[in-house]
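Here we show just some of the chains, and they stay where they sit in the whole.
Chain IDs A and B follow the sequence of writing; residue 1 opens each chain.
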Amino acid sequence: MKKFINKLDDVLLESLSGFAEAHADIVKLALDPHFLSRKNQALNKVVLISGGGSGHEPLHVGFIGYGMLDAACPGHVFTSPTPDQMLAAAQSISTNKGVLFIVKNYAGDVMNFEMAAEMLNIENATIYTSDDCAVLNSTYTEGRRGVAGTIVVEKCVGSLAETGASLAECKALGEKVNQRTSSIGVALTSCTVPAAGRPTFNLAEDEIEMGVGIHGEPGRRRLKMQEADAVVKECVEAILADWQQKQLSLTEQHETLLLINGFGATPLMELYLIYHSATKLLKQHGICITRSLVGNYTTALDMAGASVSLCLLDDEIKYHWDSPVHTAAMRWKC
Amino acid sequence: MHTSFILDAAKAIQQSILNNEAALESLDREIGDGDHYINMKRGAQAIVSMQEELVSLSAALALNKIGLKLLSTLGGASGPLLASFFMSMAKQWPAAGKADLLSIALAFDAGVQAIMLRGKAGLGEKTMLDVLIPVSQQFKQLAEKKQTKAFICIALMESAEQGLINTRDLIATKGRAAGLGERAMGHLDPGAKSCQLIITAVCQLALAP
């Protein structure tokens, strides 16, 4: 394993420090317990707090700022943050509108945020994101994972919160966006957790993992590498099947947001090729794409691979997606 | 049971985790995300570093502090679960001088119940509970039957071992491996492995002369 690190124990703090220094105009870093929050906290709005294991950057720290999150609690690499972080973050920001936690649906994240929520003496609610449609038998298990679609939830709820909307309204919008978003990822290589020092899993030189999780969790099936169009086809069809199962109905005038997310080591050149492939296939299915995002937004350290996310827009979601945002990783109209 | 035993147990557990790095690490790489060893190591280290702070406390208070410490250092799925275990066990812990085996077994069981509640899980879901539930049941039964400490310790180690082995052929329905379906079969659950290590370390310590 070759990585730019000093001591293993210091990776997280040094990296967060660099992030806070590079974006000192937007965020500030609190230590012990660690969390990052907006430099200039807006008052009179629902406080949006997300978090999760580190190694998915820019998620979530890169989405702190105007129009998106108020704070993010980074755990160790691929390890959920602990409740004291969420408590400290929530308590450091006081508005009279309550706190909304945005949590990716993983056992660890769920339980840590849940304990924080129980301990917090401020009105609060939680949105669990679960856009990953990779896992087929998820109805028999504790449910689907939250992956790249989480960004769309954070962006839209962030925009709504900025208008002074209530906790219930923010939660409702977040749940709607989550419900209308499906994602699936493919790994070409494993990732390497710094502290482990070796790849989490092994893929042969001609194998790929379809439906991989953003921590390198095995997915739906392992298959031989194929041409991009074939791989993307399986992704697109998984998403459309999921939409059918969710009974998302497509009107004539429907619009969608297509997000091609890189896992960290896949060049932009390939991500745009995937985007092109996905648009071709989606068009064949009569899907109309009117918004797009391509890049490394929800990564899995140094994994090569990408995920496809599709969100069925409506006027409300579109409005909040388009509205101004000013964070380290996403900025427009301001 | 005295606080000093708890402190010694913490050290024994830490040692056992460090000795089993390869196993813990590879199990979570196989059906999870590869961080379980690191999490457990960090948690154990944090507890062992509390020696001074804990030594003068009652066992119940020490166990509660341990739970709180785990809550803020472990992270992941195992963090809130093991933290809940210790905090709930601490609540049920018998008063000083009244710590007979049965009341310890009941406190232990309260801890296991807390994990079930927090994790919304039961037996057969391929988690640490597949070790903890049978161990707890047996602990209560044998303590009710007034078996000796030595007998109980040996039985619990065996039960833990068996519970761990049982996880091998289960399909996971909780935790990170829940997405794997049949592909999780043939692999032990990492959390079950650490619980087996913990139970074994504590029982061995209790058995020592």
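Just so we're on the same page, a contact is a pair of C-beta atoms (placed from the backbone, for glycine too) under 8 Å apart; a residue touches a chain by one contact, two chains touch by 3 or more.
The model shown is predicted, which means the values in this text are computed figures rather than measured ones.
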Task: Number of copies per protein chain type, counted over the whole file - done: A x2, B x2
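Throughout what follows, only the chains that are shown with their structure count from here on.
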TODO: Give, as an integer number of Å, the spacing between the C-alpha centres of subunit B and subunit A.
DONE: 32
Task: In the complex, subunit B residues that touch subunit A - done: 25, 29-35, 37-39, 42, 71-81, 83-84, 118-120, 172-181, 183
TODO: Would you mind writing out the residues of subunit A in touch with subunit B in their complex?
DONE: 33, 53, 75-84, 106-108, 111-112, 114-115, 134-138, 140-142, 145, 193, 195-196, 200-201, 211, 213, 215-219
